[in-house]
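Right, I'll just put the structure down here and ask away after.
As you look at this complex, bear in mind that one protein chain is not there, while each of the others sits in place.
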Amino acid sequence: MLIVMKSGAAEQEIAAVVKVVEQLGYRSHVMPGATRTAIGITGNPGAVDPARFENLAGVAEAIRVSKPYKLITLDLQPDKTVVRVGDAMIGGDELAVIAGPCAIESRAQAFAVAATVQRSGARFFRGGAFKPRSSPYEFPGLGEEGLKILANVREEFGLKIVTEALDVAGVDLVEQYGDVIQIGARNMQNFSLLRRAGRSKLPVLLKRGMAATLDEWLLAAEYVMSEGNYQVILCERGVRTFALHTRNTLDLAAVPAVRRISHLPVVIDASHAAGKNYMVAPLARAGVAAGADGVLVEVHNDPKSALCDAAQALTLGEYEEMLSQLRAIREVVAP
Amino acid sequence: MLIVMKSGAAEQEIAAVVKVVEQLGYRSHVMPGATRTAIGITGNPGAVDPARFENLAGVAEAIRVSKPYKLITLDLQPDKTVVRVGDAMIGGDELAVIAGPCAIESRAQAFAVAATVQRSGARFFRGGAFKPRSSPYEFPGLGEEGLKILANVREEFGLKIVTEALDVAGVDLVEQYGDVIQIGARNMQNFSLLRRAGRSKLPVLLKRGMAATLDEWLLAAEYVMSEGNYQVILCERGVRTFALHTRNTLDLAAVPAVRRISHLPVVIDASHAAGKNYMVAPLARAGVAAGADGVLVEVHNDPKSALCDAAQALTLGEYEEMLSQLRAIREVVAP
Amino acid sequence: MLIVMKSGAAEQEIAAVVKVVEQLGYRSHVMPGATRTAIGITGNPGAVDPARFENLAGVAEAIRVSKPYKLITLDLQPDKTVVRVGDAMIGGDELAVIAGPCAIESRAQAFAVAATVQRSGARFFRGGAFKPRSSPYEFPGLGEEGLKILANVREEFGLKIVTEALDVAGVDLVEQYGDVIQIGARNMQNFSLLRRAGRSKLPVLLKRGMAATLDEWLLAAEYVMSEGNYQVILCERGVRTFALHTRNTLDLAAVPAVRRISHLPVVIDASHAAGKNYMVAPLARAGVAAGADGVLVEVHNDPKSALCDAAQALTLGEYEEMLSQLRAIREVVAP
Partner (left out) sequence: MLIVMKSGAAEQEIAAVVKVVEQLGYRSHVMPGATRTAIGITGNPGAVDPARFENLAGVAEAIRVSKPYKLITLDLQPDKTVVRVGDAMIGGDELAVIAGPCAIESRAQAFAVAATVQRSGARFFRGGAFKPRSSPYEFPGLGEEGLKILANVREEFGLKIVTEALDVAGVDLVEQYGDVIQIGARNMQNFSLLRRAGRSKLPVLLKRGMAATLDEWLLAAEYVMSEGNYQVILCERGVRTFALHTRNTLDLAAVPAVRRISHLPVVIDASHAAGKNYMVAPLARAGVAAGADGVLVEVHNDPKSALCDAAQALTLGEYEEMLSQLRAIREVVAP
């Protein structure tokens, strides 16, 4: 924490700040400048709340210096985390591909897509049984029935199942039928859900919230890890901006930014960022080129009749073509 | 829904769109223009998913026309909803004032603030027992212990209690000890929580999400109402933007915008938008001037030692001064 | 400037940073913490570029502490600036009202509106002769012909003329016919234009850019002032966000934020923020309640046939009704 005093701050005001610092058990470092004095604080075990100082007389600003997270940092674990799901992995040498329909609609649909996903060499199958929908009048997913279909896909095709839990009860169900618990953008700060996922034995794929800063996203991962589950995969899926040509603005700078701070793997969800079929492949390629450990992508055997997010689903043919490009780019970036 | 064809769209492409419209059981209206043809769709009972059309050959754009909500609209109920909590109300003639500390820290703190809130003539007391915190290492609130203190405040001072539920279990507890269930910005699209609140007998104060559009916010209210609970109060608390001089950017245009569409009352949370003590009164005044039905505001008997959001809490004196301004402005706006 | 070292930074890395600080002629203050060392810099005459340090080995972050502006600050001039235009003023006791049509369309239109503006007691008339339009195919204003009509309005009604200059040549013309040079949001960082306005004898009304931070806006004012023109009025007119129910999101927290740092007066443009007629009065009231020194508002004698921004113009009747509310609120805020 650095306290910046106003330019005309009185000696007693400075002394009063120093006193508060010392009452908190920290050390203060007074630095008189040409126009203003700054006071550095050290000795604090965790982050100091700037609010303790901002309203003191003579204080212009309190600037946070320490970062509030610990477990996600390279300081704590310099080697990159590789999340293993059976013999498949995310964060290792191979590009992780997590493909499937937006929502599980029927056994026939799931199996048709899964056959292509398997043939493409991808190891993970995604598909929603519980869908968070903005409107209460939209298709909410098949529920546990959908999870059972996913479990069948796992048996039949040997694919690992990534599927979303919307609440604490949902985590119980995903533990029963799936392999990776997905936490969606809308739930990134649903702390009850994060804590429950942190007590699971399954890895957690944590999507970035629509308006989440990097720090908030990493702190959400910290919530999961602070309960003991270190198998966290971060997923960038675009943030909300003024731009209307795309559903969300994919923030690929998040990939190198996370790498610089954290040992956790990062994947990108090209489909939700794009919102439009023709943008998915360009954005997925961009994500891999930026250094992501994997991609989530929506494919559908018959996009026109999809019950959810039809506009952004790839056909099976488009998906296979894209995948060969992604693998070639991966070779360039991480040979 | 309006389908806009590309400028060179072929006759068969137009015919194919018309066919899809008719297969869905709707009526199509072909409007040939100088450069492009548009096709209107009518006869659809609810919103049509644009995705059904966007990837058809020759289609440039599918524009949604119908709004996806029903219960919140003035079309359904032309008279403004007045939410009644015993003899107090929100949405009626009187400005609703919901004041109290960010978090309940102790019985002494709660009672000291409550005495001022009661004396000021406000009818609602706010205070968090369960606090959503970005970091797992920050003060999470006193939990049920805090709720018991709130119940004591109600008995002792006759104030109505507005307090946050973070999850389904939290709603059970608020029902036991409080008067109004607050749903926070981070949970605006926590649909399990919305549905549970929709089955409560208590009114729901629904904060706008940090990056929620007006439609998404109204649809969240629609979730609550679709379960049978029509006592919903909307609360604008600022949205996330690039602006750093304020914690969130208070979007006061939301007040007239909601009014134009919905019968639900709207209040504003000046404290969370401001994030800084000196901005709270100006923003609260602005909210009342814009036509809000009430204000949420954080007051604390000793802001410097507050365990949560200290920087934005008003002292008891500042609070009382502000309140007399708010009431005078209310007189101008809704005499 | 505060340099934060990485947690494992070596002694030589710290020494290297100190050496760079000293080479620049500044003083360094090394503060070793539990996990990381921070280095304060003092003795710098102006802002230090963080980039000088960010790529040095062992450096985690360089945090700017000094603010880059001088002339706009309360440090330099503790008393509020009152901009005087003849016997009218902005920033004084009286609420400044700057009203008129978006664009000057004809002498008849300008005179019809001016008669109402004069009768309402407002002292400033606004109207564009040069209109910045997103498309090259839209009405660009009447040009010098429009300025001549404005000069006639001044003579006939005794109103002060506020009108926009789009470029250096435009400033010459506004100096000839007008009283206050308006610089629009799109030109807030048109530095040639700012410098030219800074050499004018006329006051400058400087709109905030659509995505300008508070610092950038204040620095744009600093550009004007650094050329010698201290008569600057800041104008908040909304910023661009994801919210679609309004043309721009009016950021009223900017009013107290500017007040806290600067002696310059601040007015708000309710019409451009709203973009819709029915939102203008609520937002104008909110601006005055937040403490603005004045309001810009678009009025038109026949909004339906306006050539520019018709949707947001008030009728003459709506304008007069709103004005009496604004004055009553002003009484409450600054009695």
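A, B and C label the chains in the order they appear, each numbered from 1.
Assume contacts are C-beta pairs under 8 Å (C-beta built on N, C-alpha and C of every residue); 3 or more make two chains touch, one makes a residue touch a chain.
These numbers were taken from a predicted model, which means no experiment stands behind them.
Contact with the undisplayed chain is limited, among A:R195, A:R285 or A:K304, to A:R285. The missing chain, though absent from the display, is touched by one residue of A:S7, A:Q77, A:Q118 or A:T246; that residue is A:T246.
One of C:K19, C:R84 or C:R186 touches the chain omitted from the figure, and that residue is C:R186. Across the interface with the omitted chain, chain A contributes residues 211, 213-214, 239, 241-246, 249-257, 260, 273-274, 278-279, 282-283, 285-291, 325, 328-329, 332-333. Where chain B meets the chain that is not shown, the touching residues are 2, 4, 6-8, 29, 31-36, 38, 40, 42-45, 61, 63, 65-66, 75, 240-242. The set of chain C residues touching the chain not shown comprises 46-47, 49-52, 54-56, 68-69, 132-137, 166-169, 186-187, 189-193, 209-211, 215-216, 219, 222-223, 226, 239-240, 276-277, 303-304, 306, 309-312.
The definition used in the following text is that only the chains that are shown with their structure count from here on.
Compared with chain C, the chain whose C-alpha mean position is the greatest distance off is A. Both chain A and chain C derive from one sequence, and where they touch, over half of the residue numbers involved are common to the two copies. Centroid to centroid, with C-alpha atoms defining each point, chain A and chain B lie 26 Å apart. Touching of two or more other chains is recorded for residues 241-242 of chain C.
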